[in-house]
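Note that one protein chain of the assembly has been removed; the remaining protein chains are unaltered in position.
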Amino acid sequence: MNSFLKLSLNWLLVFVPIAVVLRIWPQFGNETVLFICSCFAIVPLAGWMGRATEELGERLGHGVGGLLNATFGNAAELIIALVALSKGLTAVVKASITGSIIGNVLLVTGASILAGGIKFREQRFNKTAARTSTTTLTLAAVALAIPTVFHVTAAGSWSQATEHKLSLSIAIVLFLTYTCLLGFELVTHKQLYAGDLQDNAEGQQGPRRWSVLKSLLVLMIATALVALMSEFLVGAVEAARASLGVSEVFVGVIVIAVIGNAAEHSTAVVMAMKNKMGLSLGIAIGSSLQIALFVAPMLIFFSYLFGRPMDLEFTLPEVVAMIVSVQLVFQIDGDGETNWLEGVQLLSIYLILCILFFYLPAEAHEG
Amino acid sequence: MNSFLKLSLNWLLVFVPIAVVLRIWPQFGNETVLFICSCFAIVPLAGWMGRATEELGERLGHGVGGLLNATFGNAAELIIALVALSKGLTAVVKASITGSIIGNVLLVTGASILAGGIKFREQRFNKTAARTSTTTLTLAAVALAIPTVFHVTAAGSWSQATEHKLSLSIAIVLFLTYTCLLGFELVTHKQLYAGDLQDNAEGQQGPRRWSVLKSLLVLMIATALVALMSEFLVGAVEAARASLGVSEVFVGVIVIAVIGNAAEHSTAVVMAMKNKMGLSLGIAIGSSLQIALFVAPMLIFFSYLFGRPMDLEFTLPEVVAMIVSVQLVFQIDGDGETNWLEGVQLLSIYLILCILFFYLPAEAHEG
Partner (left out) sequence: MNSFLKLSLNWLLVFVPIAVVLRIWPQFGNETVLFICSCFAIVPLAGWMGRATEELGERLGHGVGGLLNATFGNAAELIIALVALSKGLTAVVKASITGSIIGNVLLVTGASILAGGIKFREQRFNKTAARTSTTTLTLAAVALAIPTVFHVTAAGSWSQATEHKLSLSIAIVLFLTYTCLLGFELVTHKQLYAGDLQDNAEGQQGPRRWSVLKSLLVLMIATALVALMSEFLVGAVEAARASLGVSEVFVGVIVIAVIGNAAEHSTAVVMAMKNKMGLSLGIAIGSSLQIALFVAPMLIFFSYLFGRPMDLEFTLPEVVAMIVSVQLVFQIDGDGETNWLEGVQLLSIYLILCILFFYLPAEAHEG
């Protein structure tokens, strides 16, 4: 679904060779420059991965296609996180989960509602579909807060092993819930989302469909390049972080999250400006659901494969940020209509949370 | 209201004599077996108490009958808790309050919505009635969280006596709110619930009504047996807890709460499968309201009679569990319609909370 508008970001592809050059001949720039270039390079690549996944899905029919989108829609974030995980940067990985969720829920949704609201006095959409997503998101935010509640409560008598078992169990429940959500969206209640899909197809009547081969080729190349750029990015994160004077959590929550979601961002805003608010919300909130219910559990499962089990214990500001975002978006989309002020409200809270993460001392996060 | 389906649980009555035998001749089994048998024995007895209360209510007319149901509807939980209270097991008592609330809100409601949602694509009910109950539940959850907020804030300069006065004051406010809620449901806005009652009567056209004498007799015998079984259960709880390797809070939150609510559970599910979703939600959420606004204050008042004042300070996981359950059910029933996925969402969170309580070390609760 996140295909649109990528062309306008394609010029950022120039950062792919630049990043490669910087890595091979380090004398051309420092680690911070490499970090920034890899960030920019990932934006259009993530867009191409999304487009290829979608084209492939189109060829494979509604059900399988939906499943494909649901699985690979956030593949770029997953790859970055896996690379970071393999290097033991669990604070960054967890912060990028938080960041992706609040980035989609507040920044992408807020910008879409504001952009749409400036053109249209009031935008309406299917209330039941919106409430279903938002409630699942509440469930996810609560589930991701539980290990922190455990950690605080069990402070004295707690063991690392128990915390891992708790996180693993929660990851399994989240994954099963995701399966149920897919069943709801793709099988039992697909009519709720029918209007959206039609709108989407209509909105894209321009570009011709790709062949399966082309889709697969693009997907493979983009994935390989994203993996390469993630290597660079994660390798340089420590140096960049230190030279920019921000904390690991700030990098994860704000920087990495914004990069991985740039493509969804532009599509959601364009859809909102075409008065297809249901689709716009579906993209933004759907993406955060995928992060919470699919990417996060996957990262836990992979962390066991890597032999460095990760838990889901987030810092207090991360937990607060997730809960608050979800509550606010529920209040805003629960009545099936939006206006520009509601976009401003979401962006305000995003700004306030960015300020919080910016001022938090680095040591506090690791406590 | 919780009359239905008890017949199918009646075979569990066989555990009443078994429990008695085990208590008199301990050589036939250990304390853990006695604990489990008393648990099973209480399930059908609680059902019979409910049925008798309801039959009596039917004879006494709508107003008095409603009041009777509102007062004795959770008499089994009240008796178990009183027995535990008299032995000073306040952690178990408080955990059984939490457990009854989240059990009804998440497990019973979730199972009903799922069961109903499998048969019907979408189930509708009176939104105002549902919102009224859920908002009262939010109020109750917040009120029960206040002593914990006090405890955390006043940490250094706090005194046991002040904490008891605070809890007692809150219990009085909750009790007065309950009186107002009854006035709303039984007097000023009874029409909102009229459809439900009619549905209920219709759903039960089968069985003939009992005489007042029969109702009273059944009520007395069932109450006496519940009290006896509670004695056994509470007496064996410490041994059972240790041998099963779970904490006191886990026993209260999960085990005791499930036993006391088994009858409501089956009735609510049956009603949902008959597409009487309003009634189903009324039973489940009504039962948790009764626990929070009537049983909990009663236990505080009785604790003064027993000379061992109890406070309402819950552990952090209990507070989180109550707040989260109430928020989720508000998001789900606030729009007056449900579907199967919403049942799954409630059950997911219930599962996640059970996992949390299971992994929490026993000492952490007592801190």
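Going in written order, the chains are labelled A and B, and every chain counts its residues from 1.
Keep this in mind: a residue touches a chain if its C-beta (ideal position, glycine included) is under 8 Å from a C-beta of that chain, and two chains touch if they have at least 3 such contacts.
What you see is a predicted model; the values in this text were computed from it and never measured.
Novice: For the chain left off this view, which of A:Val64, A:Ala242, A:Leu305 or A:Ile352 is in contact with it?
Specialist: A:Ile352
Novice: Can you work out which residue in B:Ile146, B:Ala239 or B:Met298 touches the chain that's missing from view?
Specialist: Considering all chains, including the one not shown, the answer is B:Ile146.
Novice: For chain A, which residues lie in contact with the unshown chain of the complex?
Specialist: Missing-chain contacts on chain A: residues 121, 315-317, 320, 324, 327-328, 331-332, 334-335, 337, 339-342, 344-345, 348-349, 351-353, 355-356, 359-361, 363-364, 367.
Novice: Kindly note down the residues of chain B that lie in touch with the hidden chain.
Specialist: The missing chain touches chain B at positions 127-128, 131-132, 134-136, 138-139, 142-143, 145-146, 149-150, 152-158, 162, 165-166, 169-170, 173-174, 176-177, 180-181, 184, 188-189, 330, 334.
Everything that follows uses one rule, which is that only the chains that are shown with their structure count from here on.
Novice: When the centre of a chain is set as the mean of its C-alpha atoms, what distance in Å lies between chain A and chain B?
Specialist: Inter-chain centre distance comes to 40 Å.
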